[in-house]
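Remarks on the structure that follows.
One protein chain is absent from this view; the other protein chains keep their places.
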Amino acid sequence: MTSTIIMPQLGETVTDGKILAWFKSVGDEIKEGDNLFEVETDKVTMEVQAIVAGRLSEIRVGAGVTAKVGEVVGVVGDGATATAPRGEASATRVRQWRSPLEEVSTPTDRFGPAKGPNGIHLTPLARRLIAQGGLDLAGLTMEAQQRGERRMDGAAVRAAISARPATPTAPLPAPPSPLPVPKGNVISLNAVRLRTGERLTENWRTIPHVFQAIEVDFTAVNRVRRSRKADFQATHGFSLTFLPFIARATCLAISACPQINARFDGKVLTLSRDVNLGIAVDLNHSGLVVPVVRGAGELTAIGLAKAIRRQTEKAKAGKLSADDLAEGTYSISNNGAFGTTFTAPIINAPQVGILSTDAIRLKAAVVSTPEGDFVAPRMIGIVGQSFDHRAFDGAYSAAFLSRIKLILETRNWDEEFPSDL
Amino acid sequence: MAELTYRDAVTRGIAQEMERDTRVVFLGEDVAKAGGVFKTTVGLYERFGPLRVRDTPISEQAILGAAMGAAMTGLRPIAEIMFADFLAVCFDYVANQMSKLRYMSNGQLSCPLVIRTGNGGGVRFGAQHSQSIENWTMMIPGIKVVAPSSPVDVIGLMAAAVRDPDPVIFHEHKALYATKGEVPDGAIVDTIGTAKILRPGRDCTIIALALMVPRALKAAEALANEHGIDAEVVDLRSLVPLDTQTILNSVAKTGRLFTVEENPRLCGWGAEIASIVADEAFWDLDGPIVRITTPHIPLPAADHLEDLALPSAARIADKVQRVLNG
Partner (left out) sequence: MASAAGATTGSDRLRNDDIGLDRRLELFRLQVEIRDCEKRAFDLFLQNMIKGTSHLSIGQEAVAAGFGVAMREGDKSFCTYRGHAHTLARGASMEGMLGELMLRDIGLMRGKGGSMHLTSVEHGVFGSYAIVGAHLPIACGSAWRAQYLGDKDVAVCFFGDGTTNIGAFHEALNFAAVWKLPVIFVCENNLYMEYTPISDVTAVKHPAADRAAAYGLERIVIDGNDADVVYRTALDALQKAREGGGPSLIECLTYRHSGHSRGDPAKYRPPGELEEWLKRDPILIYRQRLQEFDVEQETIDSIETESKRKVEAATEACKASPPAPVELLTKDVYADGGWAWRN
């Protein structure tokens, strides 16, 4: 009885995934729920579990290779072909051929790159053995290079197999570490960074970004924030920042300016009923993700605070699912912690705008009173928006920003919090 | 069991079939009364008579055309084309006629005949009488092609060819006519389309045909004794149908493939095999596929030059060990 292991559907717009590592080798017994391999999409990296038990009889797509969603990447069960020297699995051989238009049956397996990361060439047999044996391509080719060899063949891989334990017994390996930094100042980007970079480039290239900013007086917000801070910390276990207020103001402003909360395909602007707010999270300088708070429009400042916190923690722990990253309609880039004045962020297509907030600090500001205009210390921060100029123009964007400013400066923020009674 | 020369095996194979089936008739130039220029058909005329064993004029087109007409209407002819090079003179019948007949007539007509011909060099006959042209015949859809390397295979494959309902081209090798081999008693019938592993091995697969087979075996011995390389030698025997499974299984085992071809390099039969293996057995290959062939030149008459051109056991062993050890 055989069953196939397929590349699962990992997210609504995901079409393929790259297998980073196999945790099992050909020949291993697998139980339901065992982690089989780690896969990376353009949004997320995750493990794929076995849904049936049995013996892993074939690996058809090896580590480092991308497979389309639905493609067979391995086989569980006893479907292996008979001629396997020294206990290794042979390549899948397609024996059925009926059509003169297919007189020779090209195999469909893909077993990994023809060269190691250091440029060492691998024979096809070596590639297959490495993939099917779940071996560490980078490590093996490094060792080959250190031995002064220019390539690795099947014999070398077999030697490496017999020198090591037959199956990897270690628990989940760490995510792939960045490549070793050679002498000099060359830094290779890790995989998540690379994928993020590709996306950012595409967005930058296709969307005509215009940036507008408005100065907001956060003094009123800050008064409420400080008064509620201790309680909030005690109740929820984390600190109350400006971000939930800004997020709340954003959602409220979107009601007045619905075109901000839309998806754009280059021709048609599709307004979204719900506000699914993406919050950009910096992963310790190792890349950027934008987890989404769904239905943000229905949440109070507290609700937003909690939801944002949850998503941020998940992001930092590397535990975001594809759903966490899907269906965002608007995003906020919060750079307050960096102390910057303003930031012009890159829009997350197919969204049409992204808000930026930066440091909020005491500054000298002019305050108008009936008695006259005075200079006073106020909490001032710049709220900006990069918007897609194809979707709407500066007047609309400005109106949105003005609305946010108005809400932040004049809303009764106390009402966002439960009364003390 | 007896020891028989390759040429006597030809005679015996034809006789075996003529004995068995009166529809089997034989024609060619100097085949009857003279017993063949290579003495491959001595005694057949005496044994089977002038109606069944016939001398023809020097008319290759008439020979193949007549064999075809006879086959189409009920006989099982064997036609000799003395030197394989002469197939070029009557190639219309191979390329356009007998190979297409069944298909064009939608199965109404068939052509159960055998063309036997003296192929290959090494006998100092010069450029027009020494060519290995088995690859010319491999290219035509609709025929079958065999090239035995030993007396026992000559008889077995001759029997199979005569019994085959399709047109078969039977490439004998002129330089093998004098070689000897053990042959069991009684009727011998082999199967077209089957290769034989003559020497099992682990380190590489060497596929050879006809004269190149004994040379490959000799090279394998040298490889084992002098270089510690354990070569598997496969006698292909049949170009069409091709025993791809034996080839693929062998490459799966060894990971390395060499072909030894007497035909000139371009479009030699080994190119087709290399292509199939690079395709279907890509993931078994542990190194490049190497073809060892006669260079793409006409063959010289001078013996030392001809010996340089055709792959020798020494050249085969040298190439294999340089590629594997390099």
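Here the chain labels run A and B in written order, and each chain numbers its own residues starting at 1.
To be clear about the criterion, contacts are C-beta pairs under 8 Å (C-beta built on N, C-alpha and C of every residue); 3 or more make two chains touch, one makes a residue touch a chain.
Predicted model only: the values in this text are computed from it and were never measured.
Of the chains on view, those touched by the hidden chain across the whole complex are A, B.
Listed residues B:206, B:240 or B:309: the one in touch with the omitted chain is B:240. Interface note: of B:7, B:102 or B:116, the residue touching the hidden chain in the full complex is B:102.
On the side of subunit A, the interface with the absent chain consists of residues 99-100, 103, using the contact rule stated above.
Against the chain not shown here, subunit B presents residues 25, 51-52, 54, 56-57, 59, 61-75, 77, 92-93, 96-97, 101-110, 112, 141-142, 144, 164-166, 193, 240-245, 276.
Here, only the chains that are shown with their structure count from here on.
Rounded to a whole number, the gap between the C-alpha centres of subunit A and subunit B is 63 angstrom. Contacts from subunit A toward subunit B in the complex involve residues 83, 85, 90-91, 93-94, 104-107, 109, 111, 123-128, 153-155.
Every residue of subunit B that touches subunit A in the complex is listed here, in rising order: 248-249, 252-253, 255, 275-276, 279-287.
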